[in-house]
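Mind looking over this structure? Questions follow.
Excluded from the complex is one protein chain; the other protein chains are retained at their positions.
Letters A, B, C, D and E name the chains as they come in the text, with residue numbers starting at 1 for each one.
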Amino acid sequence: MKKVICFGEIMGRLCPVGYKKVVQATHFEVTYAGGEANVAVSLANYGIRTGFVSKLPDNDLGKSVLRVLKGYDVETSDIVIGGERLGMYYLEKGASQRPSKVIYDRMYSAISMANPKEFDWDRILEGATWFHTTGITPALSEQCIAITREALKKCKEKNISVSCDLNYRKNLWSTEKAKVVMTEFMQYVDVCIANEEDAEKVLGIVAKNTNVTAGELNKSGYEAVAREISEKYGCHTVAITLRESYSASLNGWSALLYTDQKSYFSKKYEIQLVDRVGGGDSFVGALLYALMERETPQEQVEFAVAASCLKHTIEGDFNQVSIKDVETLMAGDGSGRVQR
Amino acid sequence: MKKVICFGEIMGRLCPVGYKKVVQATHFEVTYAGGEANVAVSLANYGIRTGFVSKLPDNDLGKSVLRVLKGYDVETSDIVIGGERLGMYYLEKGASQRPSKVIYDRMYSAISMANPKEFDWDRILEGATWFHTTGITPALSEQCIAITREALKKCKEKNISVSCDLNYRKNLWSTEKAKVVMTEFMQYVDVCIANEEDAEKVLGIVAKNTNVTAGELNKSGYEAVAREISEKYGCHTVAITLRESYSASLNGWSALLYTDQKSYFSKKYEIQLVDRVGGGDSFVGALLYALMERETPQEQVEFAVAASCLKHTIEGDFNQVSIKDVETLMAGDGSGRVQR
Amino acid sequence: MKKVICFGEIMGRLCPVGYKKVVQATHFEVTYAGGEANVAVSLANYGIRTGFVSKLPDNDLGKSVLRVLKGYDVETSDIVIGGERLGMYYLEKGASQRPSKVIYDRMYSAISMANPKEFDWDRILEGATWFHTTGITPALSEQCIAITREALKKCKEKNISVSCDLNYRKNLWSTEKAKVVMTEFMQYVDVCIANEEDAEKVLGIVAKNTNVTAGELNKSGYEAVAREISEKYGCHTVAITLRESYSASLNGWSALLYTDQKSYFSKKYEIQLVDRVGGGDSFVGALLYALMERETPQEQVEFAVAASCLKHTIEGDFNQVSIKDVETLMAGDGSGRVQR
Amino acid sequence: MKKVICFGEIMGRLCPVGYKKVVQATHFEVTYAGGEANVAVSLANYGIRTGFVSKLPDNDLGKSVLRVLKGYDVETSDIVIGGERLGMYYLEKGASQRPSKVIYDRMYSAISMANPKEFDWDRILEGATWFHTTGITPALSEQCIAITREALKKCKEKNISVSCDLNYRKNLWSTEKAKVVMTEFMQYVDVCIANEEDAEKVLGIVAKNTNVTAGELNKSGYEAVAREISEKYGCHTVAITLRESYSASLNGWSALLYTDQKSYFSKKYEIQLVDRVGGGDSFVGALLYALMERETPQEQVEFAVAASCLKHTIEGDFNQVSIKDVETLMAGDGSGRVQR
Amino acid sequence: MKKVICFGEIMGRLCPVGYKKVVQATHFEVTYAGGEANVAVSLANYGIRTGFVSKLPDNDLGKSVLRVLKGYDVETSDIVIGGERLGMYYLEKGASQRPSKVIYDRMYSAISMANPKEFDWDRILEGATWFHTTGITPALSEQCIAITREALKKCKEKNISVSCDLNYRKNLWSTEKAKVVMTEFMQYVDVCIANEEDAEKVLGIVAKNTNVTAGELNKSGYEAVAREISEKYGCHTVAITLRESYSASLNGWSALLYTDQKSYFSKKYEIQLVDRVGGGDSFVGALLYALMERETPQEQVEFAVAASCLKHTIEGDFNQVSIKDVETLMAGDGSGRVQR
Partner (left out) sequence: MKKVICFGEIMGRLCPVGYKKVVQATHFEVTYAGGEANVAVSLANYGIRTGFVSKLPDNDLGKSVLRVLKGYDVETSDIVIGGERLGMYYLEKGASQRPSKVIYDRMYSAISMANPKEFDWDRILEGATWFHTTGITPALSEQCIAITREALKKCKEKNISVSCDLNYRKNLWSTEKAKVVMTEFMQYVDVCIANEEDAEKVLGIVAKNTNVTAGELNKSGYEAVAREISEKYGCHTVAITLRESYSASLNGWSALLYTDQKSYFSKKYEIQLVDRVGGGDSFVGALLYALMERETPQEQVEFAVAASCLKHTIEGDFNQVSIKDVETLMAGDGSGRVQR
């Protein structure tokens, strides 16, 4: 039986109602989210047994996180309880030319200050067939680098598949530091997920002739990036999400799956955004599911892109769509006709 | 003096706030709606005396329905009080590629289990000049089929105009059953309203060379459908709404009015949707008004399409726009400039 | 040190939640806004010392206005306290073909019934380098005309720059009355802001070959309008905002700055609207700031248009964006990518 | 058949959410209310045919009032449409030692500036058996005094019963003016409703040995007041509500009905308040119903007090309880046990 | 290891915001609740392994229930999926003399129409040490009577402790029917929970000299009731909750635990109510926990009463307090001093 372990930070997400900015806010909607937890929820939602590993403070916020994850069928028994605080982030929802804005308040969080000894990876990985983490976790602290390193080494020993979403966060660490750390970690990675910015900032691999801000994409350039990652770091599969950000309200969305030295480009969706945060994670969650449960690379990338297309219409970081919803869209019905 | 009687079910509509799905909802916005009640509200709003006939339970939900309808000037004196429950439906508002989703909880509703003897159509139809119902009502139960049949027969006797919106609902009955029942009822119908799906599913009449999901329309195909309905069932007027569903956020909207063997196509509007549910009913309400109060078929169809275009920007099933609002749009001002 | 005095009315703005109409509303969101106060808030936000002058009733609504303005760093010490009521307006947010709708309840407001003797302009204008008002204020009452006239004369004496946004409001006065009053006042104006409707309705100057409703613009026509205003009334700078209102949800937005007999057209933005009201005022606030702090006319108009483009994505009349936000957009990044 | 006509002003009521003060409010809950309209709604709710007469502006606020009243079965066909504005009031809900606070914004309302000629009392009173108004209406303006006077005279001519709630409002007129006007009007009144403050301020009749602020009541004192009103002005029935205001959260509530020269004191309820505004009006509405439909004075006053006791637990000015709810409380069950 | 199985119905609970009545509601807060599920959540919350058994429809409402229960650590693997609808109930929150009101819409729910064959009690009860149900479940339908009977018999066979809360619901069945069914079932019950009304209505055992409505209690009367239940039906433990309902806002709350032929009365709490629904279930949940984990009967009843006292201050049916919270109150600190 398949079992995925996701490791990383989960935070409180405080979001002003509507399109208000933080300085205008009188109420924040609270949900709980984080790059790896978002993936875990997607996997559990598609029926894959999934555990989330992190450290949470022993207070009502930590307790809230546990309640939410359990509700989504994510196993929480390996979450360490302790530390001082739950990381938080504030999200201002953007529109048109105004970008969404994330204000981090995640310093000194329990996981960022955790002791590597608190995580007994031999026990945690028992029964696991897949391990997933992201480039956000090692960006949090030296402790998190050490914990991640140990987890990755154990996976290697135990022959557990490893996926990693590069997810570069400029407010958490420098590109220099990111390059050093992630370059080391890439040796353990079987499936690497990145967008064009990550590849450049973290691995120094640039998609030529592409201008992200202008919303132009260059297929062969991305293919070259994927090939270079795959060859340089020995990961058999590389997925690159291709976001064309026309505005904060309208995006193009597709992806490239590079596996066994071949490229598979997905269909492209033009999306009117409801909530874009967690979109990339929903791609990863759906991709991991599809890599396990779907036959062909083309089907895999189409599932992942369709699933994450739908997530952009869902409030909150977590994707909430069913396999059937995804398959309907893959089958070509994006007409939005009322279902009744 | 004109007086319209609308017969059917009115339900509670429970809608999660914003774009949330039911599984995410902490609050539902409650309104009251139903295909025939939506038409009744539109008619009363345009100044036509209108009564709504149904059965409502003797509890606070039934009382709420009465209060709402009266507030909209719809006469409620022929609504039967009794039965076990008010039908409800849950509406998840879609966006972009994610469709809006209706979850019915209308089984065992008071009207669906009503006894035909509870409705004294001779009395109810006194003074009425028009009767309107839809294909939803007979889909509810055998009792509703019997009640509808009796009403239609009485209308024939009394020479009351009859309009019927085919409105096929696949979760309520099969196409086979629908065909049998509606084919029988069509003999009583003077004005038939349908969309391309209804015509095919209910009457077996297909618009050739049309691909709804792809959003393509074929004018001559629709004309043929309207003509066939008119000729086959002897209804002098057929209206077909032409929705091009590009996505759950953006639709094209126009209509064909076929009357006296001539076709009148309306202008087409590109609509950014606020609330699409009730859009078709708002077309019917405006069309019936226009058939009574406007001179030319072209003006009639333009009024109906402009009125229902505006409804798509209104929250809730009921249209809330004035005749003046509709005329402003008909006159070409869809610029959305602030009125002050 | 620069100091701007803005004179006019500030009202309570009562806005149904979401896209509801007033007849559907159960709750109104309350903010405080007005043409000149909106400009004052923008200026203070960009770091310009700014005072707002008006008259407010001695009740909790007046007190609320003071609290809000102070929070935005606008000086309020010259606001007169007294009178009977705070003007209010109700705003229905439009979408697609349905326009936003403003319902005024501003008659008999404190400022509209103020006595000119209550405003000691010699004292108020002490230290001021700029005076701003709009064509809304004299439209309120004869008293407001008198107060404005005296302020303008004092500015002339004191060599204080004067800007005026024509801002024609058809529900407040006739074009005839507006023409008489504003024509008189234009002699005092150094910087005149208008849109194509204002120029025609207030000054009788028509942009030829332009059809606003159809969303077509004609650059040379607007240039001619600006030139005519400048020459006829001797104002050295004229700014014309160019709104292409495709619908209540989507607008094109750009502007022309005509100064020293030269025209500078800005870049045009295609905006998906969140809250359009106050958009023009945010242009004026940013323009006045830019006229004071930016070197070239092209930069000035680009700053003003980018700032007000962003305002259309902000809830409420007041712009809330920083100089840095504006500069990011001016530099070409309107991609809406999440900032984190 | 009985038919009551209620005449007066109905306003928008804007209430900050929870216990917030106006200066803290970001949202106002809007309902529509007024002394006489509140009575009309109660009467209609108890099944008495009731019409409300007033003047409303021809805008969406006026339209909202009509919709609400119709929903409550109040007839609105004699409401005059026109004038400049709908009166509004802001309500801060108090608690414990902090009183609820009403901020009026009702000057220049349509009804206060109405022309007496707009009301054709012969037509309005056709079929009426009862007329109700309050001391608030003549306090609004000279026009309202004239309109009320004419209505009262017509009632006298037509032998229609007249009830009047003295309802003194110190922010609307002086006690001197109130005395002059109300003393004149008392000759037409059959049923006079007052509290101890009204009797003193309006009619100069003082309940001896009573200290309202301290929450002490003196039965014989109130009896004397009622007798004096009855004898002096010839009204056969006088009702005095006896509120013991211990705090804004807790009140004692009872009443005295004086009729045919006899006194009937009701049971006293200790009420934990939810919404106290409209409490007195709910007493009047229930009393008028009971005077018409219940046999004994004791039963009449008990019904009125029990009904209005319940209203203090209902949000909004309008009472929403059924006759059965009232009778349950009259029968002694104020235990608040869950009904299921 | 202890494991409790709770069997019954869980419904959607739709509650108007604040103190609004259903006819006033524009929004319902939705939670999920039911007598046995409430007990299950309490038990899981105190650390007892607990499973809930029922039948839920295969739609988003059923899915929501599963998500919620899992979040509270209640095992859901034996819930049957299928049937037509989720039962719902509407709750109007009362205050002062106005009672809270429950409007059921639970007819035809999945569990009420379930087939006994769908529940394989041998498998479900594997590992279970305790079984809990209530008198609500057999009131739903003959099928539910059959399912409950089978479960009870299996418990007898397997020597599993059985607790039952009589919970008479007059809107679900008659006292006659209740007596017949519950009298049969009592033979299987080890721990019987009742209030004075249940004992009388279901078992015909009356607490003498007690007047519930008047809020008077008679200790020896209740002791006699408990003794009679225990002796007549052979259940070793009987718990009787003693609610003194002074009003919908203020209750006295205590209990009697009768076990091994001795009576233990708890301390009495005077409670200012926040949400009274689920209060009795929170008593049962805490009692079952205490019967398993606390030594003395006095401690057991004190724990159950203190825990349920706190629940009356918690929004929603589910108790949310920790063992430590309960112990703090048991230790005498009900002062409500801020904890920080």
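The rule is short, and it goes like this: a contact is a pair of C-beta atoms (placed from the backbone, for glycine too) under 8 Å apart; a residue touches a chain by one contact, two chains touch by 3 or more.
This is a predicted model, so every value here is computed, not measured.
Peer 1: Of the chains you can see, which ones touch the chain that is left out?
Peer 2: The chain that is not shown is in contact with A, C, D, E.
Peer 1: Of the listed residues D:K2, D:K101 or D:K179, which contacts the missing chain in the full complex?
Peer 2: Of the candidates D:K2, D:K101 or D:K179, D:K101 is in touch with the missing chain.
Peer 1: Which listed residue, D:R169, D:K201, D:K311 or D:R337, touches the chain dropped from view?
Peer 2: Reading the full complex, the residue touching the unseen chain is D:R169.
Peer 1: If the missing chain were put back, which residues of subunit D would it touch?
Peer 2: The missing chain touches subunit D at positions 18-21, 23-24, 89, 94-102, 104, 169, 171, 212-215, 245-251, 276-277.
Peer 1: Which residue numbers on subunit C touch the omitted chain?
Peer 2: Considering the whole complex, subunit C reaches the absent chain at 67-68, 70-73.
Peer 1: Considering the whole complex, not just the chains shown, which residues of subunit E touch the missing one?
Peer 2: The list for subunit E reads 269, 271-275, 309-310, 312-316, 320-321, 325, 329, 332-340.
Please note the rule applied: only the chains that are shown with their structure count from here on.
Peer 1: Using the contact definition stated above, find the chains touching both subunit A and subunit B.
Peer 2: Touches both subunit A and subunit B: C, E.
Peer 1: Which of these, A-B, B-E or B-D, gives back the A-C interface, meaning over half of its contact pairs coincide by residue number?
Peer 2: The chain pair with the recurring interface is A-B.
Peer 1: Using just the Cα atoms, superpose subunit B onto subunit D and tell me the rotation angle to the nearest 5°.
Peer 2: The two chains, subunit B and subunit D, differ by a rotation of 180 degrees.
Peer 1: Using mean C-alpha positions as chain centres, tell me how far subunit A is from subunit E in Å, no decimals.
Peer 2: 42
Peer 1: When the centre of a chain is set as the mean of its C-alpha atoms, what distance in Å lies between subunit C and subunit E?
Peer 2: A distance of 62 Å separates the two centres.
Peer 1: Which parts of subunit E, given as residue numbers and ranges, touch two or more other chains?
Peer 2: Residues 21, 23, 26, 67 of subunit E touch two or more partner chains.
Peer 1: Every pair of chains that touch: which are they?
Peer 2: After working through each pair, the chains in contact turn out to be A-B, A-C, A-E, B-C, B-D, B-E, C-D, D-E.
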